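What you see is the complex with one protein chain gone and the rest in place.
By letter and in written order, the chains are A and B; residue numbering begins at 1 in each of them.
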Amino acid sequence: MRLRGLVRKEFLQVLRDPSALAIALVLPVVLLLLFGYGVSLDSQHVPIALVVDHPTSDTMRLCAEFAYSPYLAPITMHGLPEARQAIMERRVDAIVHLREDFSEKLRRPEGASIQLIVNGVDANSARIVTGYIESAYGKWLEHSSSHVGAAPSIAVVMQSRVWFNSNVLSRNFLVPGVIAVVMTLIGALLTALLMAREWERGTMEGLLVTPVSMNEILLGKIIPYFLLGMGGLAISVSMSVWLFGVPLRGSLMVLVLASTLFLLTALGMGLLISTLARVQFVAGQVAIITTFLPAFILSGFIFDIGSMPRPIQWLTHIIPARYYVSLLKTNFLAGDVWSVILPNALALAVMAAFFLGMTRWLSRKQLD
Amino acid sequence: MEATPLQPIATFQHVTKTFAQGKQIVRALSRFTASIETGRVTGLIGPDGAGKTTSLRILAGLYTPDVGTVRVLDRDVATEALAVQARVGYMPQRFGLYEDLTVRENLDLYADLQGVSRAVRTDRYRELMEMTGLAPFPNRLAGKLSGGMKQKLGLACVLVQPPALLLLDEPTVGVDPVSRRELWQIIDRYVRDRHTTVLVSTGYLDEAERCDWLIVLDGGKLLRQGTPESFCAPLRDKTFKIRVRGMPQRDIQARLDACAQVADAVVQGESVRVVTYEKTENPCHGLFADQDQVALESVPPRFEDAFVMLLGSRQQDRPQASADGKPAAPRLPTRDTGLHAANSCPATGSPQTSQVIQVEGVKRRFGDFYAVKGVTFDVQRGEIFGLLGANGAGKTTTFRMLCGLLPASAGKLFVAGVDVRRTAARARQRIGYMAQKFSLYGALSVVDNLRFFSCAYRLRGAAREERIGWALRQFELEEVAAVASGSLPLGFKQRLSFACALMHEPEILFLDEPTSGVDPLARREFWRRTGDLANQGVTVLVTTHYMEEAENCDRVAIMAAGDILALDTPEAIKQKMKTVEKPTPTMEDAFIELLNTRRVGKT
Partner (left out) sequence: MARLLALIVKEFQVLLKDPRSRFVIIGPPLIQLIVFGYAATYDVTEVPIGVYNESPGEASRDLIAHFTGSPNFQQVATIAQAGEIGPLLEGQVALLVLHVGPRFERSLSQGTPARLQVILDGRNSNTALITLGYAQTILKKFNAQWARQHGLPEPPARLEVRSWFNPNLQSRWFIVPGIVGLLTLVVTMLVTALSVAREREQGTFDQLLVTPYHPWEILIGKAIPGFIIGTLEATLIILATVYWFQVPLQGNVATLYLGVLLFLLSAIGVGLMISSLSLTQQQGLLGAFLFLVPAIILSGFSTPIANMPPLIQKLTLLNPMRYFIVILRSVFLQDAPFALLVNQMWPLAGIGLVTLALAAWLFRQRMY
């Protein structure tokens, strides 16, 4: 009866507190929309400048190849200075320059050269653009043999297949990661704030002197926010699958189990933070720095952990979101791969036990 | 008096409790021994930092004592906290109501937590709701209740499972007189009907007189305990009320202060209340030239007198009377006589003296609701004018409009000759303002706060430094000049706020509930300073819902539901509200009577 009273109170409070509702329901939707629609690493119709010093039928054919690519949007420019200006103004991301003697050299043994200048400021985009142009160039090479009359000079051709995400859509890899961020927000940030509020408003003092045990107080927080977090999960998964069309290849049960483990870990962290910092302002700051930011940056959500410097890679092992992001991406895109699920789930279970245990150990039914 | 041996329900034995505050170790309780007898109301009295809250929290099992044992209901609190908590009800100073839950939901929660069975709930709720007057709005959010209502709901939550021992920590701070009276009625009823034992800490000394037994703490040590009567008995024939016709009461007070045999003198309406060291017939012998004009009346001692005598000997604020009772060098009145002439005591002064504050038909609307429904009054130079009323009566709204913090919806508002509704900024240089709760920069040191506010009021250079020096000396803040003001005890904070409001020597002083939560000694000191200022020609407008303090005002306006119910001197209001049952009403009696007659008149 005591526990039920606490849980009911918590629900009523969340329902009446607009800022709690904002974090629990609005923020997940906003984040998913932002990442689903707003953020994309897939470039399409990349504007490139074509500078042809002496147009001939050869240059026409090469240019046609660029125009044919769905990823490129070539703009013909007169002279390198204009193109240079365009790249400075970020109107184009790359310049393809064909010199005066292109056609002439094309028929000589040493061959012609195609100058490609990319704007390297955004290294990632630059690499992707280079890739697009290279593949257009490759196609031209295949076709050109008939016109120029040279024998096929390609010894090995590559056939590539991308598993799990055959169209290489960044949305498919970002959206499952957002779920980890959403669960962190509800589990850790919201719990830390609301528990700290009890201390701040003096309601905790009122609770402590009732015959409620500390376990009941803690469970009275964990149960409602666990259910709220699961609600957030339901919203996020439905949006991912129905709205963004991310495939869910693994079983729902694994997803729910993994989320349970992560949510318990996040709740443990949130409760631990608010036990240590009994002021909302501090608890909020600490929760953002120790849970939200790492879930964003160090979890493999956007940035690949394998590419980080070694010390930072080690650091990511203490970030619970890391294991959850890995579970989520595998579950959504690859399926039930037990060799991924088991170690990650185990790590989460250990962390959940650690944080909940620490919280229980540090919470006493006393003020000092 | 208490001949029947009573069973103690709780005992403290040599209890010491210390806290680490930064690098310092603060001793909140030191070798404290006391017992709380069953079936009585025991009062825990003492100035700030005496250890009242700490003792209550130890009893509730929220702190473990460093040394000593505390037993409640024959159990050791340190080892059997849960068992004790099942039978003890504790209401902290700021009771943790869930503000976004309704009245009913708060009760439900505590009933669940206390394990009250569903069967008895309906009856219990009805009883509690009726008793607290919350019955009409079970579905209102707790956050939307007034301060008094909140406290009553808090008490109801604690009483939802009637406890054997009820612990109340300053339950009436910030509560209006009507609710205060109702709270005490609930407490009385529980003691009588259910034989609950009550331990209540309070800073209001008139409440102390309602207790059966008093424990006076100071600096974590037991100072004295006994019945309220036993405290007052030694003061019999040492307490008087003096009135001198044609002499402002604050001048009488100043004269009496200088007198060696006078231990304490406070303004009370138009009279001055005097406590002497020795039994005497006439405490003012030879003090006033014209003895015919002196009206002397012997009055029964109050607990407040005893308390001041008990703790006052440590207070260093009255150097004019030395401890051995010898007359100190007579202090010359520091007041300017020229100012004095303009200074009008409304009982005797002429009506044409300069009006410093003029309020005419002022209204303030919030949506459809009129918080102030057209009030009219004016305040004379050098007057202490009190705005009295329960929470939500509209006094704070009126007050904020006068300070230019809130625009009026209609009416005329003149402060120091400036139309506040048009050019509030021009009036601000001439007013000083002290907010209800501590509202200075807590992170800044005392001297930094003074420096900032003096700068804000256009003081600079040597004048500024001189004024800061004055404030530090005058308000005894020199020792804590470099301490962050947020970490100071409440009494110091209040003095600092007062100092900041006075940095630019304002003509008009606005004080919003200046003594709320401040301990009795600091409160007296505060009123003494205010009286001195008024004597120097400063106009003071003060709000309070502590009715005893209204006696320090020259005139008071009593507000309820946005209207002024009465506007007169405290004495005249008390006279008007005389009833058969209460031939000599206190200010609080008069106030409640006034509200009742209004309520009757309405229905």
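Just so it is clear, a residue touches a chain if its C-beta (ideal position, glycine included) is under 8 Å from a C-beta of that chain, and two chains touch if they have at least 3 such contacts.
The structure presented is a predicted model; accordingly, all values stated were derived computationally and were not measured.
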Touch with the missing chain holds, among A:52, A:218, A:255 or A:340, for A:340
Out of A:48, A:133, A:217 or A:237, only one touches the absent chain, namely A:133
Of B:32, B:190, B:457 or B:591, the residue touching the omitted chain is B:457
Of the candidates A:141, A:256 or A:358, the residue in contact with the absent chain is A:141
Across the whole complex, the chain not displayed is touched by chain B residues 400, 403-407, 425, 428-429, 431, 433, 435-444, 448, 451-453, 455-458, 460, 484, 500, 510
Touch rule applied to chain A and the missing chain gives residues 19, 22-23, 27, 30-31, 34-35, 37-44, 46, 62, 87-90, 102, 105-107, 109-128, 130-131, 133-135, 137, 141, 144, 148, 150-166, 168-170, 172-173, 193, 280-282, 284-285, 288-289, 293-294, 297-298, 300, 302-304, 306-309, 312, 326, 329-330, 333-335, 337, 339-340
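One rule holds for everything that comes next: only the chains that are shown with their structure count from here on.
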So, in whole Å, the Cα centroid of chain A is separated from that of chain B by 58
Per the touch rule above, chain B residues touching chain A in the complex are 19, 57, 60-64, 81-82, 85-86, 88-90, 92-101, 105, 108-115, 141, 154, 157
Note: in the complex, chain A contacts chain B through residues 1-2, 4-6, 8-9, 12-13, 16-17, 198, 201-213, 365-368
